[in-house]
Structure formats: structure tokens, C-alpha cells
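The other protein chains are all here in position, but one chain of the complex has been omitted.
We just call them A, B, C and D in the order they show up, numbering each chain from 1.
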Amino acid sequence: MAATSENERKTLNIKSKREGSGTVGAPKNIVYNTKDLNLWYGEGHALKNINLEIYENEVTAIIGPSGCGKSTYIKTLNRMVEMVPTVRISGEILYRNRNILDKNFKVEDLRTRVGMVFQKPNPFPKSIYENIAYGPKIHGIRSKKVLDEIVEKSLRGAAIWDEVKDRLNQNAYGLSGGQQQRLCIARCLAIEPDVILMDEPTSALDPISTLKVEELVQELKNDFSIIIVTHNMQQAARISDKTAFFLNGEVVEYEDTDIIFSNPSDKRTEDYITGRFG
Amino acid sequence: MAATSENERKTLNIKSKREGSGTVGAPKNIVYNTKDLNLWYGEGHALKNINLEIYENEVTAIIGPSGCGKSTYIKTLNRMVEMVPTVRISGEILYRNRNILDKNFKVEDLRTRVGMVFQKPNPFPKSIYENIAYGPKIHGIRSKKVLDEIVEKSLRGAAIWDEVKDRLNQNAYGLSGGQQQRLCIARCLAIEPDVILMDEPTSALDPISTLKVEELVQELKNDFSIIIVTHNMQQAARISDKTAFFLNGEVVEYEDTDIIFSNPSDKRTEDYITGRFG
Amino acid sequence: MKGVFILAKAVAEEKNKLNVRKMIEEKKNSASLGNFTEKFIPGTLFAIAAISVLTTIGIVVTLLSETIMFFREVPFLDFFTGTKLKPLGEDAVFGVLPLLTGTIISSAIAMLVAIPIGVMTAVFLSEYASEKLRRTVKPLLEILAGIPTIVYGFFAFTFVTPLLRSIIPGLEPTNILSPGIVMGIMIIPMVASLSEDAMSAVPNSMREGALALGATKLEVAWKVVVPAAISGIIASFVLGISRAIGETMIVTIASGSSKNFTFDITQSMQTMTAYIVEVTGGEAAAGTTLYYSLYAVAMTLFVFTLIMNLVAQYISRKFREEY
Amino acid sequence: MKYVDAQQVQKKMASRLLANNVAKGLFLLATLFGLVVLVILIYRVVAQSIGWLDADFLMNKLSTAPERAGIMGAIMGTLWLMLVVAPVTMILGVGTAIYLEEYAKKGKLQSFIQTNISNLAGVPSVVFGILGLTVFVRALDLGSVVLAGGLTMALLVLPVVVVASQEAIRAVPQFLREASYGMGATKWQTIKNVVLPASIPGILTGVILALSRAIGETAPLVVIGIPALLIPLPEGILDRFTILPVQIYYWTIDSALVAEYANLAAATIVVLLIVLFLMNSIAIIIRNKFQKRY
Partner (left out) sequence: ACGGGDKEETNGNNDNKNGDTAELEGSVVIDGSGTVYPFMAKMAENYMTNEQEGVSVEVSRAGTSAGFKKFLAQDGTDFNDASRQIKDEEKAEAEKLKIDVQEMKVALDGLTFVINKDNDWAKELTQQEIIDIFLAEKGKKKWSDVRPDFPAEEIKTYGPNENHGTYEFMFENILEEKALPEAINLQQDYSTLVDLVSKDKNAIAFFGYGYYESNKDKLAAVKVDFGKGPVEPTLDTIAEDGEYAPFTRPVFTYLNVNHAKEKPEVLDYAIYTMENAQDVAKETGFAPLSDEDKQASLEALNGLK
């Protein structure tokens, strides 16, 4: 939570999607503005001319068939994609009006403000406590008292506090998959990010855990902007405010989720959401 | 080819399946007679009470969904299944009226008379010539002249002679997948077996190579008895005389191929061949 | 569960104590040290990694510089073609051939022991033994490989030599045969384990192909598996040879220090390594020809083993490409 | 036309099967050979050490009189040597491994260093002895002290630690690194807080194996010039010293003079083998305990 000017609007935003989020009159702040983004893995053109504006305190879903570039796009938003050595990028991604693709932009800074949750839960092989404290610690917070508070707050925020509060010093790998994933979300929350990126966060989870994570996402959007990749169209429909449909590295359609699922303007979108391919 | 009494009938047998093989009056010799065969991998019961009679100079197809025990059964026929250390077998398999599961039965003997072609072509990393000559050599044939003749005859028999005759000394791995598979068939032929077992011999091949192997099988049945496992029902219908349908380690139905595919008596067979499962 | 977070947040805000973001920002501004570490670490690690290269350079430079000094005093050809080695005394002569023959003969004996036994062990483990047997035998062989060479030296000197002398009457008290055999024993696990790895890497489908033709296990092993794994097996031989050439204590203890140019394995011979130990242990006053000869011999040894290692690497790399 | 005569094949079959069985027996014998030698070797040294290996032998200093001689000096020397070798190889080995795995770009430089390390692993130990003699003992003028021996030994076993650490680091799943980067951690923070802790068991195993190699090495230290008789116990890394294998060496060659020295050598061997056995057991325990945690 970085910007200060938005506190007043927060209360407004506490409303379920069913009430029609995204169509409300108040203009939203743009968190991410992607302009003419192109990305290649070696010779493979994975993202083609992406233009997307992503808004504050919304859940933005990215859908599309396998290999269409969803993960690539979301990983570009925190520049994690650069871990692949052959990657080349052109275009601009403005995060809070600064171009993160700029050479001078420090990725560590970016990633401190933009949390990420991965497809497969990836807790560190440390205790639950240490998992959460990891982020604050690397950013220089040493005080045991402060850390304790952060840990509790983050675990509560990720709705897992009650399940783990008595075993904070046990290894995180003792948790179930769903718990691990919520732990990873809590880990994200611990550094109080501005945006949370989620790449198919529930695809490795059972239905009950999935439901819990979905509820959590709904809650989190009060405080964070969330971008979520999902294969599951029902999920996108259930939890997101806006949806972008990717195909072959292009954005076919980007609209309010209600509209995408009820009245898509592109034939391919319709084919996809009705299960005709993908 | 061991038995001598059958030469006279061979000419009779040269007729296409369309003319109605398997229903001709002349009684056929039984090559393999499986009686109450049960097989376990450790605790897993992979073959259950198999009873099957397999006839000379026919193509017998074995079909069934993945994991039903097809490979296990065919590998039991040359006792290759024993390479898995946890295997336990009960029952009898009479090959030419001798029980091959008998402790005193020498597997090497059996395998000299029963050739096998595998799913994935598995030539030795030697020259084409040496691949074919391997079998005769281990059985004591040393004369270069005889070996030359065997190699040519086998390669001709496997319909690959023209493609490789100018490169007999090159490594077999230089051949295409389809050529490698026919080479493996030729390698089988070189020891002049009585029976040839084939475990999905075309599943790793392209359609044209598949066609060639299928044609070859049709020709070979004039001289050998062939048992072929296949996933491909069209293939079974095209080339086999009899078909056995396996399910969960049991033989559901064993009949003339014509009948199996036109008028199966078991509901499950019908479901399977009409693509309802598997 | 809803509301818990908001409650927690409210509490936090109330106390106005926990603003992680602000704390992080503050820390970041004061954390120039972290930046420094980040820039400093790769260089440091590179410097550390460079030490292994420096070690090689150090070896080559020390050996080379003194070897050059040596060849100023002893002509190159005399050294490599000389059959007489008498490093001490007024009339010192430096021909390396006695040491080369000693080294080559002891290594040859070692490989004559290690290759057949090692390969047969490998074949047994990979083709005949049950998984359980293999899993018990392999660690035991590793124990054999982990025994310090000085212990093998002791074994050669106090057990194998007397044993051999009771069998072979003409055998000298110190001879090249006994350490050669013991070196072979020491190398068996290496040959066995590397060859076994190579054989296990041969796909099972090839074994099946041969078995299905009625081949016995022996025929499968000998005519299919071994030929298919041959480069890996040969790489194990080459590494074994390299090991034998470089082995020091066994020969130092058990083969004496005679510098005779001979091919008689019942005699005492000296290897290059044993010569190095003898010369450094006795006299190594800098500046003498004797002292330089140490480096010339060490250089020869180094080049020998380096070539062997490169050959082994080349062979096994080619082998890996095959499947 | 038939080429393969079934009867002929049948006849050959018996001899082929016989050959197979004979070969199997032969191969089994070959396998047993190594094990039998191992048993003989251990039996010999243990039998020879009986009556000599006791508490006094462990606690006494060296002496020319066999009945009074002990290996306290060699034990202390070995300990001091390890105190040098362990940290030095650990820092050099792990540092090199981190550089190669995490920092070096896959390319010429990286593969050059890699090749160099595998070649270094094949350099005879006696050559390292000459390096140590020339550089540490003479050029740096340390003399034949623990530090000089330790540095020589550290370079000798460096490849073992590098390779083991590289494997351990490579085994750390990429998703753990991603998780850390995703929190805004820098590269070094990720390595320090995630990669190294996760790979520490593998690294430790490598270090222990390297130390057990160092504990048994004799040639480089003989070359460096360890005296035949050194009674005082070393008290620091700048003291002259002797170690177990070198003591075994001198007692073995002197056993021609004093027969009992052979027994002392055997007793020392037993001690050395026990130490090695313990170290390897620890390595195996660590390896098993921490295997596959993700």
C-alpha cells in the first residue's frame, strides 16, 4: 500500500462484484500500464504488442489456452521473466507511471512492491514463521517484536492463522498443499505489497482449498491490486473484475469480466469461454 | 519352423482374410495353449485366469485399453516377463504341447523359436549386417557365406532389403524409425522362428511405415504364427484373423476378428470397439 | 473468516506501530551496505573460483620453470632416451627411461588385475546380480576404494610380497609385481563402478531385443551390453591407468628404489612418483641438478596423467552423446 | 531353404548355457575377489594390532621404543591439519561452486573453469606435494608446518568439494529461488538465505568426503618434508607436525629394523580406518537424513 491518495476510495470499493464493480463512475488509478509490449524467447515471439491498463484495487484475470503467454506476461510485470537468459523485450510497462523495463529500474524495488504467488506452492524449507519473516528480514527488519507482529498479521490476512498458530516453528512442508499456498500468499502479504500477481494459484489445489483461496482473493482486493492467471473460466468469472483473454501471445479482448463472459465482442473469445477450444 | 507335417496346408492358407479365414473347415494346429494363467507383479494381479488357444499360421490380435495386461501376456509367452523380479505366475502355457512355465524348460530354447518385436524399435548399436547376424551367430552359425545369405533373406523377408542393401555396414541407428522397426523384424526372421510376438509394433511409426509393416505382417503369416498387440482397432481389424479383447487382466472375448468387430457377444467389447472407453 | 484481516489491520492502525512498507522504505534508504555487498560478492566469488585455475597455473609454472632449468643442464634427448639414472654422486646421469619403464610396468600390472576383475564385477553387478545384492556390494566396493593408499602399501609390503615370494622363488624382496597387483586391487572398484554405470545406462530395450532372440545372459552382456557401453568402459580404464601412474605410496613402500632399466617384473624398479618421494625425502637442496630433476620428472608425470584425463573426458563425453 | 537347423541349435544350446553358467560363476568370483581382499586386509591389520592398540598407544607421544610409542602426536597433527583443510576447502569449494552455478554465464569461461577442476581432480597427489613444497614451504617460507600442509591438502581435495557443492546447489529447485526473488530479494540474499541452507547437507557430505580423502593422503606430506622423529605435540598451525598416514609410512619402512614397528603401523592403520569409517558414516547419515525434502 504505497499511494496515500486512495484511502478515501477504499471504503467505496468494498462491494461484491455482483454489485457491478468496474462500471462504477469513480475513475480508478492505473497500477500497470503496458504499452506495445513484445517479448521473445530466443526466436519464439511469446508476447505480441500487448497493451493493457490494470487498475488499482481490482482483481484482473488473465485467461487463455495453454501456451498463449499468460505466465510470460505476468512474469514480465515483476521482471521475473528475465531469469530466462534468452529473453528479449521491447515496449514499455509503466508501474505507477515509471517504466519498469528501464535499465535503471531496480528489480528488487519492484518486487518488494509487487508480490507473486506461483502455480505450485513454493514455501522455503524453513519453519512457517521463517517463511513469513523472510521478506521483512531481507528488507532489514530485525526486531523480533516487529517480526512477530508481521507474521501474525500476514497469516491472519491469508486466513491461515488459526490453522498454524500453534506450529509456527514447524517446517512449512508439513502443511497441506492448500495451506502451503495460503502460506505463500501470507509470505507475500508480509512485505505489504501494492500489487499481488498470481499464476494459477489454485491449479494444484483441491476444490476446498481452492474455495478458500478464492475467498481470500476477494478479501485481499480491498487492500491490494490483484492480477491472477487462471485456466479455470468459472474462477475468472467468480472472482475477477476485469478479464483479459490472451491467444497466441496477443490480447484478444480485455473487458469487464461481466461483459467478457456474457457478451464477448470477439468470436474467438466466445469460442474459448464456451469451451470450443483451449 | 519346426513341425514338418504342416507344409501341405500352407498353400491352402494363402488367402486374404476377406475370404473368411478362421472359418475354413481344416482343423488348425494349436501353437500356444494358455490354461488358467495368473500373473502378479508383487501384489498387483495383472493377469487373471487367462485361457487362450492360439493357432498356427494366423495373425492373432490382442486389444484392450491401456494397462489391461496385453504386454504382460505377450511377454509371458516368451517368458520375457520374468525380467521383472517381483513377478509370480501360476497356471500353464503349453507351447507345442510343452509347458513353458516348467522350471526345466530352457527359456533360451523357447526364445529361439519365438521371436519378438517391441513397441519401440530396438536395434543394437551395431551395423545393419551385425544386427541381423547376431541371432544366427549366437546360435553357432559362423560361416560368412551362410550369414550373408541369412542376412539377405531376412532383410528381403522384412521388405527392407532394397532400402539398406548398399549400407549394410552402417550403424543401424542411421535408419528411420520405420526402417528400424522392419530391421528388428528382419532380426527376428533371421533365426527362423516359429512364432513372432509383436507388442504394438507400429505405435512409434508414421502412417506410411505403419502400412509397410502391416503389409509385411500379412505376408509373414504364410510362414509364421503371429501374435500382435495393438491399440489401434482398425489395425486389428485389417490384419488379424483372430482377436482377443483384454480388460483388467481378463480375456473378455476371443473370437474371429470378423465376428469381434461385427457382432461382439460381450457388451464391454462393443463399448470398447465403438470407442466408448479406453 | 471474513473480517479477521480487517480487524487485525484496524488494531495495527490504531497502535500506528506496524507500517512495514514505511519501515522497508526507511531501511532501503539507509542500506547502501547491501548494495555494496551485492556488487562485491560476484567479484569475490570469481576470485575464489579463480583459485582453482591459479592452482593449475601454479603447478604448471613451478614445474615448467624448474624443468627448463633442468634441461639447461641435461639435454632433452638424453633425459628422454637415457636408460641410466644415477642422480647422486659425482658422475650423476639423468635418463628417465628406468622411471618410465617402472611406471609403465607397474601400471600395466595394475591394469591387468583391475581391468578383467573390474569389468567382470561390473558385468556381474549390472547383468546378473539382483537389485538387493547390487545395493549391498557396491558400498562395500566403495569402502575398498576409500582405503588410504598407505594402507595398501603396508598390505603390499607385509602381506602380498611375502605371499608372492613363497609362490614365485625368484622374486626379489622388493619388486614391481607386488605393488602392481595391489595397485590393481585398489583400482578395481573404480573400474567396476564406472563400467557398471556405463552398462546400466544401456537401455533395457537392447537387452530385451537380444534375449528375445534366444541369447543367454552372457551373450547379451558380452555381445550387446559391453559393446554398447564400450566407451564408458574404456574411459574407466583410462582413468584407472591415470590413477595407477599417479599412485605413490604403494610403489614407494613396496617396489624399492632401484633405478635399473629392466623389464623383469620380479625386480625392484622405481616409478616416477617414488623417485619424487625419494629425492624430496633425502636431499632437495635448491639449485642442484638433482633438485631440478625432481621437477622434470614431476612434469613428465603431470603431462602423462593430464593426457590420460583428457582422453577419458573426451571418451566419456562422446559416450554420453550416444543415447 | 533353411539355414537355421533346429537340431544344430539344440545341440549348441547346452554348451551355450554351460558357458553362461561358468561365466556367471566367474563374474561372481571376480566380484567376491575385491571383497575377499578387503576382508583379508582388515583381518590382517586388526590381528596385527592386537596387543598394541590400547589407551596408552593413543595417548602416548612418539618414541623409538615400540612399547612406549604412541600416536598422540600424529592424532593432534591430523586434527590441526583438518582445522586448516576444513575451512579452507569449504570456503574455496563452496565459493567456486556458487560462482559456477549461480553467477557464471554459461559459456567459455565457465566451461574452462569446470574442465580445469576436473583435470585438477586427476593430478597425482605427489604433484600437489611438489606444489606445496615449492610455494608454501619454500617461496612463502612457512616451513613444513601445519599451515603449509593444510593449504596443500586443501587444494588437493578442492575438486571433491566443488563438485559435491555444485550438485547440491543444482538440486535446489528453481521455484525456491523464484519465491525469494519474488519477495524482492537480491541475488546474494537469495543464495545466502535460500540456496545455501537448502544445499548445506550436500555440501557437508562433500566436505566430509574431502576431509576423509585428506586424512588418508600421505605422499604430498612426505614430499613436503615431515620428519621421521618428531615427539612434541603440535600446538598451532605454525608448528611442525606429523599425521597418522605419515607415521604409518615411517613405521612400515622401519619395520625392517624393529619388527614391532609393523605392529605399531597396523595399530595406527586400525585407528585411521576407524576414523574414516566414522566420517563416512556421518556423511551417509547426513545424506540420507536430508534427501528429497521438497
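Basically, a contact is a pair of C-beta atoms (placed from the backbone, for glycine too) under 8 Å apart; a residue touches a chain by one contact, two chains touch by 3 or more.
Remember, it's a predicted structure, so these values are computed and weren't measured experimentally.
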Interface partners of the hidden chain - shown chains only, full complex considered: C, D
Sole residue of D:Val161, D:Leu230 or D:Ile248 that reaches the chain not shown, by the stated touch rule: D:Leu230
Of C:Gly43, C:Pro75, C:Pro139 or C:Pro173, the residue in touch with the unshown chain: C:Pro173
Which residue of C:Ser178, C:Ser195, C:Ser268 or C:Ser316 touches the chain not shown here: C:Ser268
Contact partner of the left-out chain, one of D:Thr64, D:Ser111 or D:Ser281: D:Thr64
Positions on subunit D contacted by the hidden chain, ascending: 63-65, 227-232, 239-240, 253-258
Where the missing chain touches subunit C, by residue: 88-89, 165, 172-174, 256-258, 268, 278, 281-283, 285, 288
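The rule is simple: only the chains that are shown with their structure count from here on.
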Chain-chain pair with the highest tally of contacting C-beta pairs: C-D
Farthest chain (mean CA position) relative to subunit D: B
Where subunit B and subunit D are represented by their mean Cα positions, the distance between them in whole Å: 54
Distance from the mean Cα position of subunit D to that of subunit A, given in whole angstrom: 49
Centre distance in Å when subunit A and subunit B are each reduced to the mean of their C-alpha atoms: 55
Shared-contact residues (touching 2 or more other chains) in subunit B: 108-109, 112-113, 138-139, 191
For subunit C, residues that touch 2 or more chains besides their own: 34, 216, 219
Pairs of chains in contact (touch as defined earlier), listed by label: A-C, A-D, B-C, B-D, C-D
Touch list for subunit A against partner subunit D, complex: 78, 80, 83, 85, 107-113, 115-116, 118, 120, 122-126, 134-135, 137-139, 173, 184, 187-188, 191
Subunit B-touching residues of subunit C, taken from the complex the two chains share: 130-131, 203-216, 219, 223-224, 227-228, 322
Subunit C residues within the subunit D interface of the complex: 34, 37-38, 41-42, 44-46, 48-53, 55-56, 58-59, 62-63, 66, 116-117, 120-121, 123-125, 128-129, 137, 140-141, 143-144, 146-151, 153-155, 157-159, 185, 188-189, 192, 216-219, 239, 242, 245-249, 252-253, 273, 276-277, 280-281, 284, 286, 294-295, 298, 301-302, 305-306, 308-310, 312-313
